[in-house]
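Shown here: the complex without one of its protein chains, the others still in place.
Each chain gets a letter, A, B and C, in the order it is written, and its residues are counted from 1.
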């Protein structure tokens, strides 16, 4: 990506991969939270966890993009949330839930590595 | 409020009132979006509008708090959203929906005044 | 506050006080980060910490407003950040820095109590 080349002295490949994973997690969870709102009352826990992931993963990506000293602490919460949300989503057959269940564990893993 | 006294050369009473109204709107919509998720599928439109108000009103308050040159443009979106969300919420008897219907028009009005 | 009366079955006084403290912390840090940008290069650390507090305290208030299961974890980061930012701000004579130094410790304290 052009951005990565322009800033390669500022960041590193591992952090950029984690940023990309967080932004993908935020997108899939915005989709899933929105779609679940129309699926009926059994989806309440899925909506709530997806909203939390969307907020935390977006902010975690921004903290990494500006090299904040607190990105590691936020990354641990992000990893916990992605794992809990993926567990919830994989119990539902909707395509947006299955997309969450597939995408979130990868985000959790790279957040744990960045926070370490 | 202590903060208001400390910064009285920086802001003004009308802007602080609009900030307070936006932050109250964001809170009531976080509550309503969360609670509606457990109320069944008819609440989908309410959840979606409340999520949008919570995001835009929060950011509008922050743009005013830092005197951003773009707070007026964001304020117009915030007013539109608050009005549409209040119209939706007043059709539902849940206490959180009635709280939205009561609080959001006041936020819309002060956002319009600030944007003018 | 009207909102508090409308939702008194949903939240409690301690959480509402913590929400108010976080939103006040976010406002004073938006102001301080904005103003420090015009104060010269020595203020870089202050700008960075104030930006982080503004983001985290705003999101922490929203997580509490919707009773997210992750508000405690976010509250611990918020308390750490408020304390570090207050330490930085109290070294500077600008009125916005002094306002931060006065307001943030109260936010840190209520975040620690909520997270406990």
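Miscellaneous remarks
Criterion: a residue touches a chain if its C-beta (ideal position, glycine included) is under 8 Å from a C-beta of that chain, and two chains touch if they have at least 3 such contacts.
The structure presented is a predicted model; accordingly, all values stated were derived computationally and were not measured.
Across the entire complex, the residue among C:15, C:47, C:65 or C:114 in touch with the chain not shown is C:47.
Within the complete assembly, residues 1-3, 6-7, 9-11, 19, 23-24, 26-28, 30-31, 33-35, 54, 58, 61-62, 65-68, 95-96, 98-99, 102-103 of subunit A touch the chain that is not shown.
Against the chain not displayed here, subunit C makes contact via residues 33-34, 37-41, 43-44, 47-48, 51. Annotation for subunit B: contacts to the undisplayed chain at residues 48, 51-52, 55-56, 59, 62-63, 66, 68-70, 73-74, 76-77, 80-81.
Criterion: only the chains that are shown with their structure count from here on.
Contacts between chains leave no pair untouched here, as each chain touches all the others. Interface subunit B/subunit C: over half of the residue numbers present appear on both copies, so the contact uses mostly the same residues. For subunit B, residues touching at least two other chains, in rising order: 33-34.
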